[in-house]
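What you see is the complex with one protein chain gone and the rest in place.
Think of it as A and B in the order they're written, each chain with its own count starting at 1.
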Amino acid sequence: MSEPILRVAGLHGRIGGQQVVEDVSFEVPATGVTALLGRNGVGKTSTIKSILGLIDRTGEVHLGDTRIDRMPTHRIVQQGVGYVPEDREVFGSLTVAENLRLAERDAAPRREFIQRLFPDIHDRRAQRAGTLSGGQQQMVSLARALVNENRLLLVDEPTKGLAPRIVDEVADALAEAARTVPILLVEQNLHVIRKLAERVVVLSGGRVVFTGTASDLLDDEDRIQRFLGVHDAADPHDSTAGSAR
Amino acid sequence: MNPQLTDAPAPARPSAPPPAASARRRPLPIVLGGVALVVGLAVLPLLAIEIPGVLPGPTYTPGTLQLLAYAMLIAALALSYRMMFGLAGLLSFGHALFFAAGAYGLGMSLDAFAPAEWPSGLVFAASIGITLVFGLVLAATVGALALRVTGISFAMVTLAFAQAGSVLIRRNPDSATGGDEGLSLDIANVPEGLVGVVNTRNLYWMALAVLVFVYLVVLWVERSRAGHVAEAARENELRVRVIGIRPYSVKLLIFVVASVLAAIAGMGYLLLQSGASPRIATADFTLTLLVIVVLGGVGYRWGAIVGGIVYTLLDQRLTALAGSDFIAGLPAVLRVPLSEPLFILGTLFILVVLFLPGGIAGIPQRIRSGRKQHPVEAEEATDA
Partner (left out) sequence: MSTVVLLLITGLGLGALYFLVASGLSLIYGLMGVLNFAHGSFLTIAAFLGWEVGRRVSDGTWWGLALSAMVGLAVGAIVAAATEYLLIRRLYERHIEQALVTVGLALASVALFEGIWGTDPIYTRKPDWLAQTTEILGAKIPNDRFLLIACALIVLGGIVLFLRRTRYGLIIRAGVENRSMVTALGIDVRRSFTIVFAIGGAAAGLGGVLASVYYGYVSAHLGSVLLIFAFIVTVIGGLGSLTGAAIASVLVAVLQQFANFYLAGTGDFVVVVALAVVLLVRPRGLLGKVA
């Protein structure tokens, strides 16, 4: 296997004096999708935010050969990290076009690529992002990350709260993106994980409790129950979304 | 972040008599030191200590006693302000209103409320009573309204009320407040022992008594269950809500107590200064309090006292320095800034905020632990 794109070692994160990430270590390979899993509230989002420096953190984080754990957030992102936050966080008072323009870092942003991937939001360029549906906002949020050439994408719960059809659209877009850039994906929907992820990292209580290939985890009913709880496997979207395609 | 506040465990004993109960929980040397300090301050007027450059003259002279008494009243006021800001995290821009309410309230009741048939001692006591009730009602009203919002909005509502008070005082309705000229104390019903330069010593003792009283009340509140809840609410309001306590009532209690204490300090101020000036009702005056508390150290109760005394003495000495021949002889570039005490104090304050986050009272702690501390950080979190 080639050099990993992201190496996290002994990462701790704090929010307002409270430890939310505790001694987390894992690696993200330079290709494909790595899923960061765990039950609700185990610190997946906090781990992503710690990597980005959005919350106070200590530990060692390397992006390729560059150490990024001392950098301010904007510098980390400028190293080639795209971020799709939980709850989308589009700028509601700005138009779709402005949201995208704000995100453009590269000299030659991939506007045609975005237009091809998300024709729907291209048609709504002049609309305020706050007036879009949840699914459309998610597309804007994804587009903001994909408009630049990145070395790594951090994608946090992109299908949360979306209708099954939109979930598939988002998953397709991520699959398309994953052909050129490695992705660290936080996701609850096992169907999406099955479809996209090659490797998985499981957190529990702020710590890593399992690392391996996706099939190591997903083919083992016992592990699924132990690490993720049963409710995810019995996700109602799972069968319907699967059969719709 | 605050050793004095956090090292005290929280056995809820709100009804315990404050000084004795708290004394049992603190190391004996500190209590004895405190008592010795108070006794030392109390006998100061009988001694002839000279500290050139700090005090204007020997400690028995009226000028020096007046200055020290003023410093102690400001310290008492700062202490009450710190209880709100430091303990409960309430950043008020209207604390001056209550100080002014005490000073003007007492002055105006002595002026207007004087039944001829009453003995003057009774009039004096009744006026104090009226002022206290007035301060209490005012504080409860303003607090009840202002505490419905938080953070910057709270600061703004308190500022607005104080501004209204300040405008009212300057406008001089029915010639009751004296407008820009200020209010002069009507001494007809003031006990003789508290009037005139010859009795400055008594006024000094009164100021000391006010300071000690305010300190004990603040200590009692901080050690009480309400104080612990307020402190917890400052750190994490949600957690307090979860255990079923409404932070609102606790905050209101703290607000009212702090405001009434400010009114008491204001009454002392009126007697000491033989009057009140509209300056004490302005937003600038509240900002000065903020400066004093931060200068002394937000995280420490005695920081407010140190801040109040240091600030007042500095202000006085710098004003004296401004008029000195030495300053007059300097070139304009140095003379102009150095002859403005507030310029020096403001600059000093900026430097303290930038480089000395614990304030004066935090210096020993910094030396001991040898690392940076930011006692204000917790407030910032609740505000943001």
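Keep this in mind: a contact is a pair of C-beta atoms (placed from the backbone, for glycine too) under 8 Å apart; a residue touches a chain by one contact, two chains touch by 3 or more.
Keep in mind that this is a model prediction, so the values were computed, not measured.
Asks: Among B:Val31, B:Ala160, B:Ala232 or B:Leu321, exactly one should touch the missing chain; which is it?
Replies: B:Ala160
Asks: Which residue from B:Leu110, B:Leu138, B:Leu290 or B:Leu313 sits in contact with the chain not drawn here?
Replies: Final answer for the missing-chain contact: B:Leu290.
Asks: Any idea which of A:Arg7, A:Arg39, A:Arg101 or A:Arg207 touches the chain not displayed?
Replies: Of the listed residues, the one touching the omitted chain is A:Arg101.
Asks: Hey, which of A:Val8, A:Ala35, A:Val77 or A:Leu146 is the one touching the hidden chain?
Replies: Once the missing chain is taken into account, the touching residue is A:Val77.
Asks: If the hidden chain were put back, which of B:Ser109, B:Ser339 or B:Gln365 would touch it?
Replies: B:Ser339
Asks: Determine which one of B:Ile51, B:Ile350 or B:Ile363 touches the chain that has been left out.
Replies: That would be B:Ile350, which touches the missing chain.
Asks: Please identify, in ascending order, the residues of chain B that touch the omitted chain?
Replies: 91, 145, 148-149, 151-153, 155-157, 159-161, 163-164, 167-168, 171, 283-284, 287-288, 290-291, 294, 336-337, 339-347, 349-350, 353-354, 357, 374, 376-377, 379-380, 383-384
Asks: Mind listing the chain A residues that contact the chain we can't see here?
Replies: Residues touching the hidden chain, for chain A, are 52, 54, 72-75, 77-78, 83, 85, 89, 91-94, 98, 101-103, 105, 144.
Here is the rule we use: only the chains that are shown with their structure count from here on.
Asks: When the centre of a chain is set as the mean of its C-alpha atoms, what distance in Å lies between chain A and chain B?
Replies: Distance between chain centres, rounded to whole Å: 53 Å.
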